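Every protein chain except one is present and positioned as in the full complex.
The chains carry the letters A, B and C, assigned in the order they are written, with residues numbered from 1 in each.
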Amino acid sequence: MSVVEKLGNVDRRIIFLLIALAVIIPLVFNISFMEHPSPIVQTIFDKIESLPNGSKILLPFDYGPSTAPELEPMATAVTRHCCKKNHKMYIMALWPTGQAQALRVIEDVIEEEFPEKVYGTDYVHLGYKAGGYGLINTILADLKKMYTTDAEGTHIDEIGMMSDVQNLRDFAFICNFSAGFPGLKEWVQFAGDPGDIPVAGGTTAVSAPLLYPYYPRQMLGLMGGLKGAAEYEAALVHGYPEYEKVYQRAIAIMGPQAIAHLVIIIFIIIGNITFFIEKKRAKKSD
Amino acid sequence: MRHKRCGWYFNSRILIFPVSILSLIFILGYCHFPEAQEETFDILLRSEETPAPPGPPAVHDTPYDSGESITIQWELSSDDGAGKNHVTGYDILRSETRDGEYQLISSVTKGVKEYVDTSTKDKVDYYYRVRARASEFFADSSPSEAVQSKQQWYNPERSNLLAIAVILSFFIILYISRAKRGKKLFIRRIAGLEAVDEAVGRATEMGKPILYVPGIQDLDDVQTVAGITILGSLAKTIAKYDTKLDVPVSRSMVLAAARETVKQSYLSAGRPDAYSDDIVHYVTDEQFGYVAFLDGTMVRNKPAACFYLGSFFAESLILAETGNSIGAIQVAGTAQPAQLPFFVAACDYTLIGEELFAASAYLSKEPRALGSLKGADAGKVIALMFIGLGVTLETLRVLTGSPAIAKASDFIIRLVSLRF
Amino acid sequence: MRRRIPIIITFIVGTALIMAMFIPHTPFSSLDENLSVYFDIIAVFAFILGGGNLLRVHLEKIQKKKRDWQFSIVTVVGFLFMLIIGFFKVGGPPGLSGDFLAEGSWFRFMFEAVFNPLQATMFSLLAFFVASAAYRAFRAKTKEATILLIAAFIILVGRTPIGHYFTSWLPKQLDFLHVPTLASWIMGWPNTAGQRAIMIGIALGVIATSLRIILGIERPYLGAEK
Partner (left out) sequence: MYGLQVWIGALLTLMIFSFLYKDNPFYKFAEHLFVGVSAAYWMVVGVWGTMVPNMLAKIHPPLVRNVLPALATAEPEFHYIIPCILGILLLTRLITPIAWLSRWALAFIIGYTAGVRFSRYLQSDFIGQIKSSLIPIISVGDGGFSIGMTFSHIVLTVGVVCGLIYFFFSKEHKGAFGAASRVGIYILMVTFGASFGYTVMARISLLIGRMSFLGEWLGVIAGWFS
């Protein structure tokens, strides 16, 4: 068998081994690359950057622990950015598991990195409410009807930053992190479209292709999977150089992913070259 | 050829009727929108800081709902945004008698002139007052008229949906009944299905089993139902060939339905002796547990043909790649758009989206089922007409800026909106 | 009688649910919600069929000493053990009051130690299969395969850091050929067009199938015979 034929019909196990190595080696040696935000991610960064300080931003956390590896880095980066810009953050969840995920980000980012932020003035955690897209529909007209207390049971009227929030239209921007239904699609359909509120967000890479139809008319921007998160982190580092030294989780994990990706690309190229050579040979021998 | 074309035009012409009926319905239902508000100025004696009271609230049963909801609308206090401009918000007060004691139900901030009270009981009279607040000072409006909440029997906001549902159903049923009367229908070739016989034949020749996976969802997914229906047709062929069929399922209800189907197929193929309850068996509801089992079965039993027809998620590619490694002919079909790329890339034949639903009709060769396919095609004509008309009007709107065209275009868009 | 009643049941339930779309009045308003709960409850009853079948298949394998019968013991023991500790909430808060997945219960331990890693690992096999499928399928064998290959290749390259360097030298006027931009464009436009056509087609397929079921033309629960 010639080299070409061998390459054309390479044993799957060799591919498996190379993929495993492509993941393990960069993990062990901490290899990572600098990302460059694509326009669809950059628009989200620019939106948060261009809003006047102290704007109201709604951050719904619609994911659970299984998709947290993909979505938490984006939530972290966006929350960080909002803190830097002194925006008022309103955190909520349409998923029962989202509340705990939101708490993690509040503890790790807001409380840890920005201890000067005051609960009730700079950020509020409204917690989980059942109802899915029906809830979005309701709070588009009247938020306080559904949210009479925050996640900890404090009455909404006792929270300073809630006094001038009547419904979703009072928010300057909605940035959602979602792993499925209800999620970004529903935020676009039931809040963004009818309420004319800028909506953007992040999703898992698998559901991102199904959301592209909404960009850019109905959805301001989209972070798809870890790649989207890494791009946002890159935008943040670019805008706030003090983050250059800080560990950026998505960028770090993107290292092994990028290498595995490259391996696959190389495989596809080899596969096609051998395919063409074989085809030519077959023609000659005819 | 010419003849066919005539048929085509004829079909499109049929569409004009329902479309004009549709338009008529909408024009008739065009103006059913709520009452204008009366302006009243109730100026009471008040201290310096007491705000002007809001106008008496206009109340009505919230329309098109399942009851237990009343909408309250009021004119803002003249000190809200103007005048002294010190109104901070409004309280909504409710009572069951006009002069009785009013209870606070909710508060809203300044500038708001509407509240939907969803804590009412149906068929009970309610009276509302709205109170303007300015720090500790306040002023109440006069009470509203009596109002009751009730349930409605029809939601006109969905008239468009009803019309579209009726038209679609009309065409599907029309073609079903035509087919029933013996009118011959042309149905195009579906490549994946032509492969079915080939796959069954090959398995028979090689003396190897056939693996059939009806997806990982339960019976509440139409794709699963379609998968089981196709299994029914397939099982008939398999029974005739006397090939071994293996159907592991991941839901108990699918187990019940698939067994019933396969049993009937073997009966109608005249091979009840070849049927055994072991053909269909339950594995586990867990997605990846099921996949682990299927992978193991594939490499151990080496089926000659694998069918994956139903609803699939991430496991699609694991199955297809394992099937490929054992050299099986693979036919897949799903209506999960996110999984189609993997099946297309890794299987021999893939039924793309709608083709999965067409497959059961196609394989059964039942005239009525085939008729429904033509009915679905009429649905595509309707979709294309809307798109054609809408895109043309939108383009003309951009080009001309004419308000008449804008109005027409908005109307078309409203026709396909969820809230008409 | 035995055949007609099921068809009538299907017809009534299906029609009522379609009507519920337009009728806000009770009982239609909550029909969809209630029936989905009904479905879940019936599914739990069905577990008796499924679980019984699983046990029967494996016990028979053990009894007849079929191929790999030893492993069937693992299935049966695992199944019964998990079932018992789950039903009786072994090791959790006293009595039956706690959550079945409560911290400290045996069920929770099995979930964390066995169920979770097995599930995650099976899922992660995709990384390998996605690579081998790409290697095999992305070859320019036919016109269709070539288009698939090109689209996939642009997106793949666009999603790696090299995508950026590859074409970053392009002048501003040719920015639309920049790989990440091109990738975004493919995702945003042709991809959307395809997704939309597929979705409209699927919707019509579901509508037609649903009608066939409601009208009794397609009745998988009765078998395929006419």
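Please note the rule applied: contacts are C-beta pairs under 8 Å (C-beta built on N, C-alpha and C of every residue); 3 or more make two chains touch, one makes a residue touch a chain.
For clarity, every value in this text was computed on a predicted model and none was experimentally measured.
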{"item": "Shown chains that the omitted chain touches within the full complex", "value": "A, B, C"}
{"item": "Hidden partner chain, touching residue among B:A134, B:A195, B:I230 or B:A257", "value": "B:A257"}
{"item": "Omitted-chain contact residue, chosen from A:G127, A:P198 or A:G225", "value": "A:G225"}
{"item": "Per the touch definition above, residue among A:I24, A:V118 or A:I269 touching the missing chain", "value": "A:I24"}
{"item": "Interface with the undisplayed chain - residues on chain C", "value": "2, 5-7, 9-18, 20-21, 32, 34-52, 54, 68, 71-72, 74-83, 86-87, 95-97, 100, 107, 109-128, 130-131, 134, 138, 143-145, 147-156, 159, 176, 185-204, 206-207, 209-211, 213-214, 219-222"}
{"item": "On chain A, residues whose C-beta touches the chain left out of the figure", "value": "13, 16, 19-20, 23-24, 27, 69-70, 189, 204-206, 208-209, 213-214, 217, 224-227, 253, 256-257, 260-261, 264"}
{"item": "For chain B, residues in touch with the removed chain", "value": "1, 4, 8, 160-161, 164-165, 168, 185-188, 190, 219-222, 225, 253, 256-257, 260, 282-286, 288-290, 292-293, 295-296, 299-300, 337-338, 340-342, 344-345, 352-355, 358, 373-374, 376-377, 379-380, 383-384, 386-388, 390-391, 394-395, 397-399, 409, 412-413, 416-418"}
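One rule holds for everything that comes next: only the chains that are shown with their structure count from here on.
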{"item": "Rounded Å distance, chain A centre to chain C centre (Cα mean)", "value": "23"}
{"item": "Between chain B and chain C, centroid-to-centroid distance (C-alpha), Å", "value": "18"}
{"item": "Residue numbers of chain C (touch at least two other chains)", "value": "130, 132, 134, 136, 138, 195"}
{"item": "Of all residues in chain A, the ones touching two or more other chains", "value": "12, 209-210"}
{"item": "Residues of chain B defined as touching chain C within the complex", "value": "64-67, 151-155, 158, 161-162, 165, 168-169, 172-173, 176, 218, 220, 222, 225-226, 228-229, 232-233, 235-236, 251-253, 255-257, 260-261, 263-265, 267-268, 278, 281-289, 291-292, 300, 314, 317-318, 320-322, 324, 335, 337, 340, 342, 344-346, 352-358, 360-361, 364, 366, 368-369, 372-373, 375-376, 379-380, 383"}
{"item": "Partner chain B, residues of chain C touching it in the complex", "value": "18, 21-26, 29-30, 36, 39, 42-43, 46-51, 53-54, 57, 67-68, 115, 118-119, 122-123, 125-126, 129-130, 132-134, 136-138, 148, 195, 198-202, 204-213, 215, 217-218, 220-226"}
{"item": "Contacting residues of chain A [partner chain B, same complex]", "value": "12, 141-142, 144-145, 157, 163-164, 166, 206-207, 209-210"}
